[in-house]
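I have a structure I would like to understand better, so I am pasting it below and will then ask my questions one at a time.
The complex is shown incomplete by one protein chain, all other protein chains being positioned as in the whole.
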Amino acid sequence: MTADTPTLDVRDLKTHFFTKAGVAKAVDGVSFTVGKGEVVGLVGESGSGKSVTGFSIIGLVDPPGRVVSGEVRFKGQNLLDLDADGMRKLRGDRIAMIFQDPMMTLNPVLRVDTQMVETIRAHDKSVSKADALARARDALGQVGIPAPDERLRSYPHQFSGGMRQRVAIAIALLNKPDLIIADEPTTALDVTIQGQILYEAQKLCRETGTSMIWITHDLAVVAGLADKICVMYGGRVVEQGGIDDVLDHPVHPYTRGLLGSVPGHNTRGQRLYQIPGMAPSLLNLPQGCAFQARCPRADDACSAEPQITEPVAGREIRCFHPHLDADEEIGA
Amino acid sequence: MSETMLTIDDLTKNFVKKLDLAGRLAQKLGSDIREEVVHAVDGVSFSIAKGGVVGLVGESGCGKSTLGRMIAGILPPTSGRIVYKDVALTDMNIAEAKRAALEIQMIFQDPFASLNPRMRVVDIIGEAPVAHGFCKASEIHEYVSDVMQRVGLDPEYRRRYPHQFSGGQRQRIGIARALAVKPEFLVCDEAIAALDVSIQAQVINLFMDLREDLDLTYLFISHDLSVVEHISDRVVIMYLGRIVEIADTDALFEKPNHPYTSALLNEVPRVDQRGLDYKPIEGEIPSPLDPPGGCHFHPRCPHATDRCKAERPVLREIAPSRWSACHLNDGT
Partner (left out) sequence: MSEVVEQAAPVAVETPLQRFVSDFCDNKIAVVAFVVLVSVIFIALFAPWISPTDPYDLAKVSILDSRLEPGTKNMDGGTFWLGTDSAGRDLLSSIFYGLRISLGVGVMSGVIALCIGSAIGLMAAYYGGKIDTLIMRIVDIQLSFPAILVALILISVLGKGVDKVIIALVLVQWAYYARTVRGSALVERNKEYIEAATCLALGNNRIVFRHLLPNCLPPLIVVGTVQTAHAISLEATLSFLGVGLPITEPSLGLLIANGFEVMLSGLYWVSFFPGIALLITIVSINLVGDQLRDVLNPRLQK
């Protein structure tokens, strides 16, 4: 492993769900990299496959789903080659995950200190209980929880929603992982609490050099936080690149449509651009480009599988008709 | 100057958890168990002009949903008056009250829980019009088809059940159900919060079209400031059951007055703001069971004074059409 090896290198990942009603291709050829200390925003709507991508990376895909092909190289090592035990050693230690509902991380019948000490000692039995408690206290302080000693002795139900999410983040941080996967962690939180969590997350990445994958449907959150963005649709990454590049000059029709749909100061009083139709069912994806049914630029060429191209340096897309003319209005 | 459609006058809603027999016994024996009172809505007053869209914004525990439900007639107020078209609801006779109840309709947040899963769409939309005499039972299909087309649904599918539709379509069914009784005032309680961004745009456009076509007035309850900025004429900000600021949308977003409004606007992520340095406000949102004394916001306010801790600020008109509840305005 050289200094240039990215922390995470996902190559052509495919995760399919084999259900009674057919095969749902939740993730169908996703590739991206996450460098050291980099924050990558994985953006998409429901059914785009973003959450399943996160679960696939950390190895938490349950039957009837399974990873069908591809590589997930974590610091050079392919995680898909590891057995359950090998993956378990990494999970919680080198790779951590934060969920939308903090109660997916927190056990309601155990005190917070018990859970945190358990997390530390599960990966390193040589740590004494006292040391583990000290690390737990530090982690709580790191995420901005006041009076950590008292909080350590509390149960999860004694915290508010925002606090619980912070505890979940603290647990994720305990073993100083190299990569954190955050799946919609602030979606269910109030704006002011979301602001606090985003602040902690940003501080974290800057101070410790932890890489982060931030999965969300909220473009605005990603805009403030991420260095790189991957836009997903129908199980594939349709556009990825630097955050400023993609948000200021979107190239894929879906990205442009999505940005045009966001209400705000500039759209006041006008009709929003609306992407017609609905997202396709993952059981019934069309032949070729998943977006063609709703794309204003679609034609016969789109029935072929769009491959990844790099029309502009640093920008990868899957599209036969990208908007390369930078002056085109969104929605045209 | 358009006429006033709806006026709320000192409206209050308390939720009291009474002591049962065991509790009263304990109290007599000297325990300090008390009745728990939640002041969900605490003396709220404002008015809505005909044809206007008023955005009601706040975080959890602010009482906006409770307020919406009182206006829509689902929850009875504890005290205060709701004046609809110049007549207080409590002063109306049965026939007038029923007409008012039908003219004020509500669109709910959860597209899954807001439709009766065991009824076909035609019945969901058509039940109330038939029950109230808007159309004859034999004409229900034509009537419902008409309403469905107006909200952008294909009447072909009216014999289906809600589970066969997507989230966005179910929300449209909910809107059709409200429109079927020919309302004049719609309370939208986080009506788009559960939808994907691209579907949100469709529904927002639908609301705007309906406003024009049917001359509707809206109370748009949301925690999403970007949507509120896009669609509203006036904005009301609530915090822990009280109004803290009312202003025209442009004025509010350009120059917020109340410290809470400033903090809120500051922390809302926007797509055009990159690499933000968050400076979130400290503290948790207090529990409505035990709100801070004086001004509810003082523990988190960077400008709090002693007066703020003791005295509840009055909502005063600090400029034409601008109201704010903050002691700091008293100097001007």
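General observations
As written, the chain order gives the labels A and B, with residue 1 at the start of each chain.
Methods note: a contact is a pair of C-beta atoms (placed from the backbone, for glycine too) under 8 Å apart; a residue touches a chain by one contact, two chains touch by 3 or more.
Note that the structure is predicted; figures quoted are calculated from it, not measured.
Taking the complete complex into account, A:280 is the one of A:177, A:250 or A:280 that touches the chain left out.
Within the set B:41, B:67, B:89 or B:153, the residue that contacts the chain not displayed is B:153. Shown as candidates are B:128, B:193 or B:328; the residue that touches the absent chain is B:128. Only one residue from B:13, B:69 or B:223 touches the chain missing from this view: B:69. Contact residues of chain B toward the unshown chain are 20, 69, 72-74, 98, 101-102, 105-106, 108-110, 113-118, 127-128, 131-132, 149-154, 157, 159-161, 163-164, 166, 169, 172, 174, 177, 181, 202, 205-206, 209-210, 213.
Criterion: only the chains that are shown with their structure count from here on.
Distance between chain centres (mean CA atoms), chain A to chain B: 32 Å.
Within the complex, the chain A residues that touch chain B are 45-46, 160-163, 190-196, 198-199, 202, 217-221, 223-225, 243-244, 247, 257-265, 267-269, 271-275, 278-279.
By the touch rule above, chain B contacts chain A in their complex via residues 59-60, 166-169, 196-202, 204-205, 208, 223, 225-227, 229-231, 249-250, 253, 263-264, 266-281, 284-285, 287.
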